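Everything below concerns the one structure shown next.
Omission of a single protein chain aside, the complex is shown with its protein chains in their original locations.
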Amino acid sequence: MKKILGKIYIALVLMFLYIPIFVMIVFSFNTTKSRTVMSGFTFDWYIKLFNNELIMSSLRNTIIIAVIASVLATVLGTFAAVGISRMKKIPRMIITNITTIPMINPDIITGVSLMLLFVFFAARMNFEFGFVTLVIAHITFDVPYVIMNVLPKLNQMDPNLHEAALDLGCSPMMAFRKVVLPEIMPGVLSGFLMSVTFSLDDFVVSYFTSGATSQTLPITIYSMTRRKVSPEINALSTIIFIVVVIVLVVKNIITTRNLKLTSEGERND
Amino acid sequence: MNNIVSLRDITVEFDDEKILDSIDLDIKDKEFITLLGPSGCGKTTTLRIIGGFLTPNSGKVIFDGKEITNVPPYKRNVNTVFQRYALFPHLNVFDNIAFGLRVQKLPEKEIIRRVGEMLELVNLMGYEKRSVNKLSGGQQQRVAIARALVNRPRLLLLDEPLGALDLKLRKEMQIELKRIQKSMEITFVFVTHDQEEALTMSDTVVVMKGGHIQQIGSPIDIYNEPVNSFVADFIGESNIVSGAMIRDREVEILGRRFECVDGGFGANEHVDVVIRPEDIKVSAPSEAKLTGIVESTIFKGVHYEMIVDACDGKWKIQSTKAVEPGQEIGMRFDPEDLHIMKKMEEHRR
Partner (left out) sequence: MKGISSKAAAAPYLIWMAVFIVVPLIMVAYFAFTDESGAFTLDNLANVAQYSNIFIRSIWLAAISTVICLVIAYPLSYMLSGMKAHTQSTMLMIVMLPMWMNFLLRTYAWMAILGNNGLLNTLLGFFGLGPYKLLNTQGAVVLGMVYNYIPFMILPIYSVMVKIDKSVIEAARDLGCNSVNVLFRVILPLSFPGVASGITMVFVPAISTFIISRMLGGGGNLLVGDLIEMQFLGNSYNPNLGAAISFVLMVILLLIMTIMNQFGEDDTENDRVLM
């Protein structure tokens, strides 16, 4: 009885979570613009979507910005984590606390504060809001995730590994490349992936730091929702949903396989 | 024999605390030298100074006649076997051992040959492709040794390398390490807190405490002629009592006078007298100057260990004959079994 109640409860929550998505998927194939009545099946909205130059160019922008920002954030953050992990307790605490500010602060404040900074410099150094300000803003909110992913890996690492590499003839830089980096790679990778995800998804910070010239996909979506009903959004949602499902399923398969491999390894021991 | 490493007046301070206080130490070429002491005595710090992982606040490190105090570890002809081995988890056995050679950019052929030699030396042939995470503690230990030795260092530093192994494996590895040291003909500097390990393996033992060297000597010297009560107590079990020298070759302990073999102290100088438990002979109470009541008797395999209450102090005695608790016995010792030493500044026991 208790079990059945539990299952009903979970089903209700899942319904709540998935009904909106389901509705969008269904109506993305609707022949009319109606969001209540299905009048027929069509792929028109998808074709319109792919022919929509604004959406396609902002999608390109989003991907380019996400990749550039994530790569730079990962490099910056990984080195930062290495440096931070070697600091004494008090400076380390101060720096990690400041680092978490963009993670805890409301996005709108991160966005507004960066906008104030950019306005200040734009007036004095004669540049425009756009690609560069977006990349800087994205790096700023990405780096903390890289650092927070890499730091625990560094702390878990046997501190002697670095020394062992020096002992065997590596210069400090070489020791980092040959020994430390492979050890912290899982953290670096998950930091990078998180950065990509947050960059692709970000609307609020981008909204305040983008110029008229380079818009990201979320900003375009926002302006579309402000205007009239547009079933292209449904089509876009459907595609994004399918991509997300594929990515997550693949990721899940990989992690469970890895888990199986390691547990088998332990059994062999 | 020449000195391969000399430490001159080395001082290391950390947060205003002196970890090493003006240490002087000469390490001879091709010897097996052990730094022995309780945790916090500075033995690992000394090792890290030789390895180059730590720069002393003052003093000099001399290697083969040249000062290397500020030379970084990767430019020293010294290798280290770390406490928890510090094997590279992302590399297999072969690649771990080959690491140093690859850093030197040796030809692959040479690397294969030398790694092969090492695998043979440490008895790990056939393990090349294994992941180091799947090796047992003893095997990991062997990889760590091979990884260090393959670089042909003049000096191998070992930081409590047997600490993580169980007793039986430990004994095996002790013999193994000694064999490797002999066959490679290089200097081993070994750090341990286990006195038995130190005595069995070393040519020279350096006993350390509180950042100072207490005594340097062969295992036999250290055991038989400890310079103070700390060394005596740390090396093997001891009964340590306060006494006073009456004159050369006569000492007074617990109000009784005993003949001894030491001299050179001032008249009536207060001293510590060390008597090893195995040197005390049990006799009838009437035949001995010192008597006591047996408090407990424990069978230890080769002998019985008894705790005897004598003159308000507890004595430990090892004897092949058991005496029932509660009985009175006499305790006798030969003159050469009384080890007289200067009083330490702080009183122990």
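By letter and in written order, the chains are A and B; residue numbering begins at 1 in each of them.
Simple rule for what comes next: contacts are C-beta pairs under 8 Å (C-beta built on N, C-alpha and C of every residue); 3 or more make two chains touch, one makes a residue touch a chain.
Bear in mind that the values here come from a model prediction, so they are computed numbers and not experimental data.
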Option touching the unshown chain, where A:156, A:213 or A:256 are the choices: A:256
Residue ranges of subunit A at the interface with the undisplayed chain: 6, 9-10, 13-14, 16-21, 23-24, 27, 35-37, 76-77, 79-84, 86-87, 95, 98-110, 112-117, 119-120, 136, 139-140, 143, 147-149, 152, 163, 166, 172, 176, 197, 201, 203-204, 207-208, 217-218, 221-222, 225, 233, 236-237, 240-241, 244-245, 248, 252, 255-256
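Keep in mind that, in the parts below, only the chains that are shown with their structure count from here on.
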Interface residues, subunit A side, partner subunit B - complex: 158, 160-161, 163-172, 174-175, 178-179, 182-183, 265, 268-269
Touch list for subunit B against partner subunit A, complex: 51-53, 72-74, 78-80, 82-84, 86-90, 99-100, 103-104, 131, 133-134, 147-148, 151
